[in-house]
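Heads up, one of the protein chains got dropped from this complex, but the rest are sitting where they should.
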Amino acid sequence: MYSDKIIAHFTAPRNVGSLDDFDVEFELGNPACDDRVQVQLKLSKDGKTVEDIRYKAYGCATSLATASIFSSCIKEKSLDEIRGFREKYPELLGELEPKQMHCLDILKELFDKTLNLNQHVL
Amino acid sequence: MYSDKIIAHFTAPRNVGSLDDFDVEFELGNPACDDRVQVQLKLSKDGKTVEDIRYKAYGCATSLATASIFSSCIKEKSLDEIRGFREKYPELLGELEPKQMHCLDILKELFDKTLNLNQHVL
Amino acid sequence: MYFDNAATTPVLAEILEEAEAYLLGFANPSSKYNIGQSVKDKINQVRADVALLIGASNPENIIFTSGATESNNTAIKGFYEKWSELNHHYITTSVEHPSVLKTIENLATRGKIKATYLPPATVCDLEELNFQIAKKKATFLSVMMVNNETGQKFPIQEIGEMAAQHNCFFHVDATQGISKVKVNVEDLNIDALTFSGHKIFAPKGAGVLYLKDTLSIEPLLHGGGQERGLRCGTENVFAILAMGVAVRYILKYEDKINQHYKACKDYFISMLNQYNIPFHLNEKDAVNSILSIRFPFIKGDALMEFLDFKHNIMISTGSACGSNKKSNDNKTVLGAMGFSESEIRKTVRISFGVHTKMKDIKLLVLGIKNVFSLYGQYEYS
Partner (left out) sequence: MYFDNAATTPVLAEILEEAEAYLLGFANPSSKYNIGQSVKDKINQVRADVALLIGASNPENIIFTSGATESNNTAIKGFYEKWSELNHHYITTSVEHPSVLKTIENLATRGKIKATYLPPATVCDLEELNFQIAKKKATFLSVMMVNNETGQKFPIQEIGEMAAQHNCFFHVDATQGISKVKVNVEDLNIDALTFSGHKIFAPKGAGVLYLKDTLSIEPLLHGGGQERGLRCGTENVFAILAMGVAVRYILKYEDKINQHYKACKDYFISMLNQYNIPFHLNEKDAVNSILSIRFPFIKGDALMEFLDFKHNIMISTGSACGSNKKSNDNKTVLGAMGFSESEIRKTVRISFGVHTKMKDIKLLVLGIKNVFSLYGQYEYS
């Protein structure tokens, strides 16, 4: 029912928590199924690399894993690299069952919010 | 369901068969449940003792046992002794379940036919 | 020694060995955690194996119940409940198992359906059967595959074609047929087929209801949605998995099993002849595993009891199910076949199973010979 990748991230999520010092913060959620993710990003001086990321999440197993997969995917990556991941985002979660599909939307939104960084700069 | 006595006589009936030389022969049966017994008796010279008995029977387990119990009870007994048994015949079969009760009638009739010997002398 | 395999069969050794493991894998198959799901997968494997055994192309048409009685009640009542606005006329044989007969009777006496009970000879006279179906505008036809008291086989293939022509729902109680008769529900035009695990070497507690169309009936047991809502109630995991073992056993050994039954019957008859024991078979066109037989020198009850008490050999008079009924009641099958009271009283049922050994059959015949030597002298008619 769950791919190994989802289980691995869900049971041992990476980068959970908050940053004392961050540049960007955003939250997103799916009110219908009550999934929520709060993200904090620390950017490099030139603003072209995500130096660090922390997040807090609430939701179903797959959405919790999605946040973790996303975080480990963009951490220490340049915005260009992140744009590359954004393009093939449906592959990042591995195989999904129908009821897990809504997490693709969450993942896409996480990328979009990250890449439209300016909107969310504090 | 069956007393030990019934089982013992049913599974190893005594005196089954026929006599080459007999004085009395009778048959009785219960048409309703299709039980039948054919009896042959050899009397002593003075006619006061049953020296030998053989019978053939067809019927339910209890009626088959009844014929056997009856035969071993009267064999080599005087008519007076047999009359004594006749009086306490309900005890001879041991404990019976309701559906076995009809065998008391068979037993009684066996005694009665035996004690009214004259009627049946060939 | 056990010669009452038509009542219930001994359980396969493979099942006994695994029993504890099955019972320890106790999880509720409807539970969402992994073990619950894997139990569910195992149950679905049994479903696929049953489908294979009876020639159903879609395992989803197999529903697990608690036994043939429940399966029969579900088919018979469920069809009525589903289409209760129609004028129903159910046709069946007068020699069906009570779980068919009494259920149809119950609907009929409550005024819900009309019902006709045909003697076996009429059912086998296909022209007559055809006439009856047409005349009564039958909506439901129930004919057993093999009779449980006599072993008689019914011409299911021909009857199935006829039912299809008349657009009449065709139910077959295959409880005594599975493992003895090759079954392909689709070739046979069967709408509903039923049987019990405990007659085919599995423990009691699981049965099968095959439905060509699962929407053709209203479920009998409502509840938590198990068996896709068609039969609710926590699945009897152990009994279903055990039935799976039995089904795979039959799939593998069906031909051998039937050769064995034939060998048992042939040997039994030849031994009776060898010892000059008089007997009559009540039914010639029977499966090899069930013999309805009478010995002119002893009543059936008495023979059964003698063999039980003296030789620890178990045979039956009539079927086990009959023994809960009043004594006059359990003679319907042979009575419907035209046997006299006296013949019926002499009849016993001897049924072989896969565990039956030739040496046991020899002991059975020696037991009967013993009875014959003790009681065979009455001048029977």
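Chains: A, B and C, in written order; residue numbering restarts at 1 for each.
FYI, contacts are C-beta pairs under 8 Å (C-beta built on N, C-alpha and C of every residue); 3 or more make two chains touch, one makes a residue touch a chain.
These numbers come from a predicted model, not from an experiment.
Note that the absent chain touches A, C when the full complex is taken as a whole.
From the options C:Ser179, C:Asn236 or C:Gln377, the residue with contact to the chain not on display is C:Asn236. Among C:His222, C:Lys256, C:His280 or C:Lys362, only C:His222 touches the chain left out of the display. On the side of chain C, the interface with the absent chain consists of residues 2, 4, 7-11, 15-16, 19-20, 23-24, 26-28, 30-36, 66-70, 72-73, 81, 97-99, 102-103, 105-106, 110, 196, 198, 203-205, 220-226, 228-229, 232-239, 301, 304-305, 308-309, 314-317, 319-325, using the contact rule stated above.
Those residues of chain A that touch the chain absent from the view are 2, 7, 10-13, 16-18, 34, 36, 38, 56-61, 64, 99.
We take it that only the chains that are shown with their structure count from here on.
Arrangement of the chains shown, judged by which pairs touch: an irregular graph that fits none of the line, ring, star or complete shapes.
Between the CA-based centres of chain A and chain B the separation comes to 99 Å, rounded to the whole angstrom. Taking each chain's centre as the mean of its C-alpha atoms, chain A lies 61 Å from chain C.
Here the CA centre of chain B is 43 Å from the CA centre of chain C. Across the assembly, chain B contributes no residue in contact with two or more other chains. Listed for chain C are no residues, as none touches two or more other chains.
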